[in-house]
Structure formats: structure tokens, C-alpha cells
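For reference, the structure I am asking about is given below.
All protein chains but one are shown at their positions in the complex.
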Amino acid sequence: MSTIFECTDLTKKFGSKVALSGVNLKLERGQIVGLLGPNGSGKTTLIKLANELLTPTSGTLLIGGKKPGIETKKIVSYLPEKTYLNDWMRVRQIIELFSDFYENFKPEKAYDMLKSLNIDANDRLKTMSKGTKEKVQLILVMSREAELYLLDEPIGGVDPAARDYILKTILGNYNENATVIISTHLISDIENILDYVVFINEGKVVMTSSVDDIRHEKGQSVNGLFREVFKC
Amino acid sequence: MLRKLLKYELKATGRIFLPLFLALLVFAAINRFTLSLDKFDAPAIISGISMFIYIIIMVGMFAMTFIMTIQRFNKNLLSDEGYLMFTLPVKPWKHIVSKLFVSMLWMVASGIVALISILIIALKKGAFTQFTEVFATFYLQAIEQLGASVYLLSFEIILGILVSLASSILIVYASIAIGHLFNEHKMLASFGAFILLSTLAQFFILLVSLIPGIAFYTNVQISSFLDFIGLQWLLQMVMAYGIIYAALLSAAFFAVTNRIISKRLNLE
Partner (left out) sequence: MTWELKSDRPIYTQLIEHIELMICSGVYPLGSKLPSVRDMAQEAAVNPNTMQRALVKLEEEGLIITHRTSGRSVTEDESMVEMAKSKLAQEQISEFLGKMQLMGFEQKEILTIINKMVKEMKQ
């Protein structure tokens, strides 16, 4: 099926707090999508729902036509905003772990990327700087041949050179069967690589559009439109 | 998948326990040596210190089994590392089982290593043959009195220990999981849950004993202890009840834990 990600009336409440409300969204394969919105708009909640780290209050979320579960976890590659790897492990051991649990993980790819970034696979994570840890996590996520990549703030707090590397890696990984969803608030840095954007605010989808339509019809960048739409 | 989880769980915990085991055995050997020095009027402080260290290690080892049980569940599943564990294509119950199994393993292993270390210190020449003699006598007597059911009984005792161990670990997991449901004061909530669950477990046995007919068994007189046929039967009943009770509790705690981490997970 060509629809890789589909939400129907998706709602998530935490007690009385509504994180997502009636979200309807349909994303096709082979796209690089920007999930854009201010902090607290529900981006991370949506991504966690897709990973079964949260369960919906009502409505449905389907990945490749299936509800989040073991089968979807096999085809979804997730990069959380935080460092989530066991500190005491060496990079080599984590690669082994990923190889063990994910059939579509390609260790050769991971080792290649580590080498090009001069990261020693024998180093323990706890000896690395935060930036290096984040790069390792990105490498692990991108070394999987997944059908849906969910990247939560992949370029936040990263220097420009690393940012370019990350964007190039995302592009280099592109294949028509997979979709990449990038959740971020740093829009101008990633605009050029996006096909499609989803604006989200206060738990609701405010707007969806292709990037070309925005520039063509509105004559402004996505960043410009974002600032307009989310003016305080 | 379960096997893979077990592998990583063992790796993560082994790096703590194996050095501890080694240290304990080494200090047991040291103690054996320093204790023998007493013969030569060596200052008592040497054997005192080495015995002290040995005991500290022993205590630390057992404390560690408890600490690790909590920490592996809490840190690896319900904090940042949970982002990795719960996105692996593995059903949540397998996480519980792998950690339960490895916790039990280290507890049993600690017991065995502690025993070995004591033997290292205290074993005298010929003590081993003495021990085997005593054991043989005991064994023959047991067979005489209980017949072949001594094997069944031994099996039941081991099973009983294991199931009780499992339920005591699972009540901890369930308490931590319940604590996870709260936004603030998670530790306090876990503690409260632990007390609540323990109380409920006691209540449960009380309820069970209220079932008519069960009371009959609890009124068995002490004098029947001497009635050999009754003894065997009594022992079987007690063992069976103990095992069933612990098994039911384990199942309940497991179900609660599984339900929470499957449906009500909310990692920060």
C-alpha cells in the first residue's frame, strides 16, 4: 500500500490535558515530511503514539495499514530527542544489539558512517560528548532499511557542519518505498529537503501542503509562512 | 527474541555480579589463610580486618541482587533507556520475563557462591566425608519414613522456593509499574503500592482459608506429626498450597505489571 502513515480522528489525553485532538493525516511513501509546530504542540506525542510508547485515547493510527505493534516496530526506525542508549556499552556492542533485534539493520552502513565521522566503534558511550552520542544514535537509526523514519529534532543543538552531514545522510538514505518524518522547529535549515509539511498547533493539524505549493502560491518560504501562521 | 533479551540482560548484570563473586571467593580464601595464622599468635587484627571485608562483600553481594532487581526494571524500562527497549519489536511481557529470570538467577547464584565461600573458609580435612556420611544417614531415614515421595518432596521444595522467589520479585515490578502511573512522587507511590500489594497478598490467603473445608486442613493436630502416613500427606498438602498460592500471586503481579507497561506506558 502506498499510504504509510494514517491517522483518523486521533486523540490523546493525559487526564484532562488534551495533547492531540481529532488529528486526521495521510502520508504517502517516498516523501520527506516536516512535522512543524511550536513546543508543546503535540509533535512528540504523535511520534510516541506511532511507536506504541503511548496508546491513543480514541481514534486510530495506522502504519502501513497496521496498528502500532511488533510488526510496525520492525519497519519503523525512531530517533528520539534524548540519548537513550546504555551508557556503559561500547558502540560496537550497540551495533550488535541492533543487528540482533532488527532484521533490516545494516551494520556495514553503520561502520561506514562511523568511520567517516571519525568515531571509534570501541569507545564507550559514556566517554563521548553529547554531540557525538547524538551522531551515533542517528547513524544507528539511518542504518536500518525501514519503511518509516521518525526523527524527533534531529538537528537541534548541533553545529552547522554536523547538521549538513545529517541532512545529507537523510537524503542519501532516501528510497521511494520509505517516508521520513522530521519533527522540528528549526525550519529554515531543513526546508530544502522537504516534500511536504504538516503544521501542528495545540494538538490539532492546522495545515498540510507541499513545499512547492507554498513557495509557488504564497511566494514565501516555509519558514516565512510558519512565522505568519504561528504569530503570537 | 526472549533469548536475545536474556543475553543482553545477563551481559548488563554479569559485569556487576561476576566481579563480586570473584571478590567474595578470593576473600574467603584470604580468610582461611588469615584464620590459620591465629595458630602462630599473629595479631588478631589481621584476621579481624579480612573477616570484616569478607562480610562486607557478602552483604554487598546480597544487597546488590535486590538493588539490581529494582534498578534493571526501573532504569532500563521506565527511564530514558525505555525508548530503546520499548521500540524493539518485542512483546512487553518478554521484557518482564527476561528480567525476572535473570534476577532469580543471580539470587540463586549468590546463595550458591556464598555457600561455597563459607566452605572455603570452614572446611576442615575430613569434614567433607563427615558431611557425606551425615547426608547419607539423613537420606536413608527420609526414604524410610516417606518412601519414594522424598523425590517429589525435594522437587516441590525447590519449586516452592523458585515460585516464592518469583513472586517476591514480581511484587517489586508491579509496585514500580504502579508508581510509574503517577506524574509526581513516583518513588513514594511505588513504596505505597508495595505495601498495598503485600497487604492484599496476606488478605488473599486469609480469604482462601475461609473457604469451607479448607479449615479442616489447618486444624490438623500436632500429634499427627507422628502419624507417618498423615505426615507425608500433610507435607504434600502444605507444599501444594504454598506453591499454588505463590504461583497465583506471581500471576497476578505479572498481569498487573504487563498491563501497565503495555497499555499505560508514559515515558518522560
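Should a chain be cited, it is by its letter among A and B, assigned in written order, with residues numbered from 1 in that chain.
Everything below uses one rule, namely that a contact is a pair of C-beta atoms (placed from the backbone, for glycine too) under 8 Å apart; a residue touches a chain by one contact, two chains touch by 3 or more.
What you see is a predicted model, and the numbers here were worked out from it, not measured in a lab.
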(request) Write out, one label after another, the shown chains that touch the chain missing from the document. (result) A
(message) One chain isn't shown here. Among A:I32, A:L46 or A:I181, which residue touches it?
(response) A:I32
(request) Looking beyond the chains shown, say which of A:E71, A:E145 or A:D195 touches the absent one. (result) A:D195
(message) Considering the complete complex, identify which of A:D87, A:D120, A:D164 or A:E228 is in touch with the unshown chain.
(response) A:D164
(request) State which residues belonging to chain A touch the missing partner chain. (result) 30-32, 164, 167-168, 171-172, 174, 188, 191-195, 211-212, 215-216, 219-221, 223-224
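The definition used in the following text is that only the chains that are shown with their structure count from here on.
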(request) Would you mind writing out the residues of chain A in touch with chain B in their complex? (result) 14, 48, 51-55, 70-71, 73-74, 76, 78, 80, 82-86, 88, 93, 97, 100-102
(message) Touching residues of chain B toward chain A in the complex: what are they?
(response) 1, 4, 7-8, 11-12, 15, 76, 80-84, 86-91, 263-267
